[in-house]
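First the structure, which I've put down as structure tokens, then a few questions once you've had a look.
Removed from the display is one protein chain of the complex; every other protein chain stays in position.
Chains here go by letter, A and B, matching the order in which they are written, and residues are numbered from 1 within each.
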Amino acid sequence: MRLLVGLMAMASLLAGCGSPPWNNPYPDQQAGGKILYGAFTERPKHLDPVRSYSAPEYAFLAQIYEPPLQYHFLKRPYTLVPLTAEASPEAVHLDADGRLLPQGVDPERIAVSEYLIRIRPGIRYQPHPAFAKGADGAYLYHALSRNEIARLDTLADLPKTDTRELTAEDYVYQIKRLAAPWLHSPIAGLMGEHILGFEEFSERLQDVAPASGSGERAFVDLRPLDFPGVEVVDRYSYKVRLEGPYPQFVYWLAMPFFSPMPWEAEALTNQPGMRANNITLDWYPVGTGPFMLAENNPNMRMVLARNPNFHGEAYPSEGMPGDREAGLLADAGQPLPFIDRAVYSLEKESIPYWNKFLQGYYDSSGISSDAFDQAVQFDAAGQAGLTEEMRAKGIGLRTAVETSVWYMGFNMEDELIGGDSERARLLRRAISIAVDFGEYISIFANGRGMEGQGPVPPGIFGHRDGEAGINPYVFDWQRGRPRRKAIDEAKALLTQAGYRDGRDPATGRPLSIYYEAMDAGPDGKARLNWIRKQFAKLGIELIVRATDFNRFQEKMRKGTAQVFMWGWNADYPDPENFFFLLYGPNRKTAGGENAANYANPEFDRLFEAMKNLPDGAERQAIIDRMTEIVRRDAPWSFGFYPESYSLRHQWVANVKPNLMANNTLKYLRLEPDLRERMRAEWNPPILWPVFGIVAVLVMGAVPAVVIARRRERSAAL
Amino acid sequence: MSGYIIRRLLYALPILIGVNLITFVLFFVVNSPDDMARMQLGDKRITEEAVSAWKADHGYDRPLLYNAEAEGTAKLTDTIFFQKSVKLFAFDFGSSDSGRDIGYDISQRMWPSLAIALPVLLVGLAINISYALMIVFFRATYIDVGSVVLLVAMMSISGLFYIIGGQFLVGKLLHLVPISGYDTGLDAAKFLVLPVIVGVVGGIGTGTRLYRTFFLEEANRDYVRTARAKGLRERTVLSRHVLRNALIPILTGVVAVLPLLFMGALITESFFGVPGLGSYTIDAINRQDFAIVRAMVFLGSVLYILGLILTDISYTMVDPRVRLS
Partner (left out) sequence: MPVILATDALIFLVVAVALGYGAYAAQHEHLRAPWRRVARSPVAVATLVVIAFYVVIGLLDSMHFHPRIEPMATAEAPPEPPVLPIDADDQTGTASTRAKYSTQVLSLLDVILSDLRERQEKTFSAPFATHLFVKEPMEQPDGSILRGYPPLEHGGTHLADPSRRGFDIAVRTLLGVIKGLLLWMALTAALVWLVAHARGQHYDAAARTMWRGRTDVPWRVALITLAVMLCTSFAAAELAAGYHILGTDKVGEDVFYQSLKSIRTGLVIGTLTTLVMLPAAVILGIMAGYFRGLTDDMIQYLYTTLNSIPGVLLIAAAILMLQVYMTNNAEAFASLVERADLRLLFLCIILGVTSWTGLCRLLRGESLKLREQDYVQAALSLGVGHGTIIARHILPNVLHIVMITVVLDFSGLVLAEAVLSYVNIGVDPTMNSWGNMINGARLELAREPIVWWSLAAAFLFMFTLVLAANLLADVVRDAFDPRLARVG
């Protein structure tokens, strides 16, 4: 008992002297630093800009590598602005004989479009050992011995670092890397269709460096190898040549695929033996951006630190209406970045992630917001979903409709549900009405989403708001908002199609339709039950065929599915990036991305015309016609446009969801002192239950001791 | 003795080959090399050429088990199975399908696993043994009955509840330790407290009950009765005779699991965000990274066999009557 009292006294002492909270997962010496704390749920697979093609990876990469262009942080619709380039490049069109064509010429006549990109001089790379040179001017670490390499644990074990100015050569080098077959760039196939001579170059490279079998490959210097698609004009400018017109190309210039890559880095990391120590470009990025990867331990923690050589950039001074009121322009003109470090911890389970956010140990739901899905419920109006408690903590919320679409697809090559017959079309439309995505959003997305009306989500050219934008086959316009048609109308359609009460006239049984599910997560069961309920409204029996993702993909490729759900996340904000999902020659069964295998000649013709047009009334008219066609044919039930949101604590400023730009870390500002105060206030250690347990144990021990005494005495007798 | 160990190690070889074959077959029944390539390359804009290039680069362009086109022994050796398995026996795990070196990752992730598993084992052992001794001391009283009921109740609770409950109570409500995470060096201590407590508490039910039977068995032997009849105090009898003799089965049981401690606790590690081998395995299963899965299976089998051998050896050490044959 005396011990207990002592412990209590000690605890009250500890609590009294204002020590940092016990449950702080970060070292105490970091307190007060301008450090952003975030989490990543899945370890990034690739940090080489040639390979990386996923949002969680871009969250790191985009802070490090700088492609020539970027998206404006505040402006909507999304606008491209120069990053390292002097200006956004304009396409120059040439005909088959290499003669210059005027702007606005018939796209048929364009043989080559040429982009000249000028970069700004004076930009330097982050400090990196690959640039380090000895007194004799030779690179220090480009020819290490086997033994030296074997001793390396991380790249930081090479003590000397240096930098170099960014040149046009580096950009060209990276484009050549895109073509290198051993780097498996996911966009190599696509670029092969557009960049002049890209495929031939790729084959040439295959011969230069044959497959190794072990995955390890000696350094191949791509600088002396040339192909017609790219050309270094001078130290600060380079040209890219495309086959025919491809106006969407400028968007690619804002993606990490087209970042600069210094050849020195590749020369360093491709020495034999480096791979065995995990020292590869895939894990050690080298860039010119505001941050550099200071610690790379994907098993535990990733740390971005300020790049001392950063060329400097100012916070944008223009925004959208409302941005100034929201305080987003308070820092206009200030030099970026505002924070010194960003620490991302591996957090695989959502409950700890969420709880640590509430305790103040994560600043915002930055990187992967999936984990927060469960936690917050709100409608389009915003704040309503935050609980009183959260608002009292000063947690803020920002939402934006994502540039992606989730849809329920019908395989058009299927006999029952697909095809161009009126019967199948009516069936698809009936299902489109019956599957109530409004309910889906409120149950599974916690109200974060907009019911889909067509293939193009809001924020992308071609999307229409309001009454003009509704899908008249599924919705009515009532009281100023779209309202899903009654289920009776769907039943009438079904009867018209020959399936009265959902019965198959051939057998008299309910129509059975197969649904391909790849849902295995905790929510899977609920989701499948829900979908079955939707079809049951029509009397249709939905048979769920659950598979893993691989199998699902295989089915989609073979076109053996019937009904499925899938989504598409835009690569760039252009309607072409959505309509191509329904373009006939792009069918999944033909190796494309058109998962519904939809093919409609008129639609395809319109698509070909639309994709080369500049935004404007003409383009809008074509898009309207295309939208009408797909609404009528209903190869998709346009599910919903998900809404992304970000939660942040009161000490985080300059957060605006930007679904195209990933390099937004540099805009973020923090108030570390406020954070320290709040953390201490929110996390006082509560010790009485511990003492309570000890007390219970002690009290329980008393009778035991009594018995023991008695026993000993009786034994002694 | 050393001859025996060598023999046992040689005997382990066919077992390891068998394990390898089973894993290999099971995995490739479900996963074709094409699947693996697509998994690694991502799902946007992937062409057939990219898939075959990946396979060629990673050595998955051979036949699986039998190469009909090759000559002589190459029929068996020029296959994915042979090429990918041989190196394992030299503990060269190669690089994972996503490009990282597996041996390096294992050597890094082994320590966090051990940092949880070892304290859980030791603290658990101490608590379970003392609790079991106490129960035996008070046998046939309400403490005995109550404790047994408590133990059975504790082992009837799913391990998931201990984790969820512990995290919720200690981490979220009481703010005593970080909810999850890990750090290197001494900083790791505050992260380890909760998983270790959860692990120990979760194991009390089974462990203490088992040890109680060991002690009871020993306490009813004739020599113990004699000792008691001689007038030795119960406390002395228990600590000097019962405990010492019952420690033999307890310790040999512990020896058997020692090597497996490296493998980590699958679920605890994922929940607490500890970068150990347990979460490594789960990740690999989820991402279908065959190279890691195979390496972990191989490692698990080796450690298991090691545990068997250690058990045998420890038997001879504590009981001279057992001779190794």
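One rule holds in what follows: a residue touches a chain if its C-beta (ideal position, glycine included) is under 8 Å from a C-beta of that chain, and two chains touch if they have at least 3 such contacts.
Not measured: the values here are computed from a predicted model.
*Asks:* For the chain that does not appear here, which of the shown chains does it touch in the whole complex?
*Replies:* A, B
*Asks:* With the missing chain put back, one of A:442, A:569, A:589 or A:612 would touch it. Which one?
*Replies:* The one listed residue touching the chain not shown is A:442.
*Asks:* For a quick check of understanding: of A:139, A:219 or A:530, which residue touches the chain that isn't displayed?
*Replies:* Residue touching the chain left out of view: A:530.
*Asks:* In the full complex, which of A:129, A:418, A:482 or A:510 touches the chain missing from this view?
*Replies:* A:510
*Asks:* Going by the touch rule given at the top, which residues of chain A touch the chain that is not shown?
*Replies:* Listed in rising order, the touching residues are 350-351, 354-355, 374-377, 379, 384, 387, 389-390, 421-423, 439, 442-444, 479, 492, 495-498, 500-501, 503, 505-510, 512, 514, 519-530, 533, 541, 543-548, 551, 555.
*Asks:* Touching the hidden chain in the full complex, which residues of chain B are there? Just list them.
*Replies:* Here the touching residues of chain B are 14-15, 18-19, 22-23, 26-27, 29-31, 139-140, 152-153, 155-161, 164, 168, 213, 216-217, 220, 263, 266-267, 281-282, 285-286, 293, 296-297, 300-301, 304-305, 308.
By definition in this document, only the chains that are shown with their structure count from here on.
*Asks:* Roughly how many whole angstrom separate the Cα centroids of chain A and chain B?
*Replies:* That pair's centroid distance is 36 Å.
*Asks:* List the residues on chain B that touch chain A in their complex, please.
*Replies:* My answer: residues 31, 35, 38-50, 53-54, 56-59, 94-95, 98-101, 103-105, 108-109, 134, 137-138, 141, 143, 164, 167, 169, 171-184, 187, 190-191, 228, 231, 233-235, 270-273, 275, 279-280, 283, 288.
*Asks:* Okay, in this complex, where on chain A does chain B touch?
*Replies:* Against chain B, chain A makes touches at 21-25, 27, 43, 45-46, 53-54, 181-182, 184, 186-190, 211-215, 275-278, 280, 282-283, 297, 299-300, 345-349, 351-352, 355-356, 359, 361, 549-550, 553-554, 591, 593, 682-687, 689-690, 704, 707-708, 711-712, 715-716.
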